[in-house]
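Just dropping this structure here.
A single protein chain has been omitted from the complex, and every remaining protein chain is retained in its original position.
Up next, chain A:
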Amino acid sequence: MTTRFKNDSLWIETDTGNRISRKATICAPVNIVLSGNVIIKADVIIRGDLKRAGPSPSIAMNIGKYTILDEACVVRPAYKTYKGTFSYYPMKIGDYTSIGAHSVLEAAAVGSYVDIGRGCVVGRFVVIKDCARLTPGSVVPPNTVIPPYALFSGCPATQIDTLPESTLDNVQQATTSAYNDFKMT
């Protein structure tokens, strides 16, 4: 894939509209799939090198379109020892999802239209369904399932409210306009 440089020193924009900061640490990009229109800001760490054990090529990270990874967040695949073998498990992040600054994400799956606030810690094998929201500073314990349209908060994070049905449209609009208004400076 050829890359087109808009601002040579700071940002890379790919043909599919992914905007990636040069200050981000992206390990083993071969194992990472970006669906396009993804923003990866400065100091983000994505651990694509932590893939499933074995010689066959496998994808460690799948990130949907219009997903925004805010400054200094850490995204790494979850791991466990199952029947005596240690392995990493691939992570899938849906479309129109935003991950707040300084958050640490080790989830198994994050749905679409999800909003993860600043400074959240999401434990191993957490499943976040579509249209869910995490307030800033929440800590989600491992193996938790966050149902759709749920607002989670606290440490350990528990459901405090249900989001309205318009969440899907609002989040889609907000992330799309955040991408369009984003300036690579």
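By our rule, a residue touches a chain if its C-beta (ideal position, glycine included) is under 8 Å from a C-beta of that chain, and two chains touch if they have at least 3 such contacts; residues count from 1.
The rule is simple: contacts and distances are computed from a predicted model.
According to its UniProt record, the chain left out of view corresponds to "Dynactin subunit 4" among "Ubiquitin-conjugating enzyme E2 2", "Dynactin subunit 4", "Phosphatidylinositol N-acetylglucosaminyltransferase" or "tRNA (adenine(58)-N(1))-methyltransferase catalytic subunit TRM61". Among A:Gly17, A:Gly36, A:Gly119 or A:Pro147, only A:Pro147 touches the chain that is left out of the view.
Only one of A:Trp11, A:Tyr66 or A:Phe125 touches the chain withheld from this view, namely A:Phe125. Although one chain is hidden here, its contacts on chain A can still be listed: residues 78-84, 111-113, 123-125, 129-131, 141-145, 147-150, 156, 158-159, 164-170.
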